[in-house]
Structures are given as structure tokens and as C-alpha cells.
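What follows is a single structure, and I will ask about it in a moment.
Missing here: one protein chain of the complex. Every other protein chain is in place.
Presenting chain A:
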Amino acid sequence: MATTGDPIDGRQAEQALGAAHAAQAAARAAGSTRSRGHTLGQGLTCAVGFTTLGLSGISSQWSGRLLTVGVLSLAAFLVLVWLGAHHGGTTPWFDRRREADKRAWLLPLAPVAVGLVAAVPYGAPGWLIGFGLASGVEYLLRATRTGTA
């Protein structure tokens, strides 16, 4: 790191810190704003995708069609995730020091736990269905809580 030899007084340091914190706040605000419809769309495609994949393993008669619907739904889900991440020209960044971001990390683990519980009696299809439904509910909660994700 090249250090500056320029003297800097306390007032200048305060101003620079203020500007830096304002920039960080602006970036966080830009990266966290999502429309409610977008979050609901993500939840719907995620729930349908994983649930139909799980059901395709149970139903032999509809297996092919359910698999197609599942794969298409998950593809749509990934597209929505990518679009959401690049919405507004700023992708979000997880800062583990902030309480809100701890929620953002921990909440998505709930569907994994639900899936694992469902996997005990029903195996892999149970995990997929449990995970899909719980993810859908989790996205729904996110959408209803603040209108943003």
C-alpha cells in the first residue's frame, strides 16, 4: 500500500469518513430494492420447480411432464435470480456484521431444514417437495414483510 504523505486534519478526516459512509449506504439501498412481484415470481418458480421435480420421482405416469415443468420452472427461477441481482445496476453484497444481513443468510437455511426433515420418511422426493414448498413460503414472507427482497 502506498501511503500518502499529505497532512490531513480531523475535519477533513470526518468529511472523508462521512462521504465514504454515505456511499456505502447508497450502495446498500440500491442493492436491496426489489419489487414485490419479482420476489413473488421467484418464490413461485422455485416452489413449482422443486415440487414438480420431487413429484416426478413419485408419479411414474406423469414423470416426463413433471420433470419438464420442473426444469423449466427452475430455469425461470435462475433467470429471475440473475435479473434481481443485477436490478438497478448494483448487485447486493452480504455484510455479516449487520443484523438484516444475518437474516438474509439464516432465513434461506429454513427450507433446507424442512427438506431434510421431509427426507427422513420420504427420501429424495420428500426433500425436493419439502424444500420447494418451504422456499415458496419463505419468498412469500419476504415479499409481504417489506415489499423488497
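By our rule, a residue touches a chain if its C-beta (ideal position, glycine included) is under 8 Å from a C-beta of that chain, and two chains touch if they have at least 3 such contacts; residues count from 1.
By definition in this document, contacts and distances are computed from a predicted model.
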| item | value |
| --- | --- |
| Listed names "NADPH-dependent 2,4-dienoyl-CoA reductase, sulfur reductase", "MarR family transcriptional regulator", "STAS domain-containing protein" or "Peptide ABC transporter permease", matching UniProt entry of the absent chain | "MarR family transcriptional regulator" |
| Chain A, residues in touch with the chain not shown (by the definition above) | 1-4, 6-11, 13-14, 16-17, 19-21, 23-28, 30-31, 85-86, 88-93, 95 |
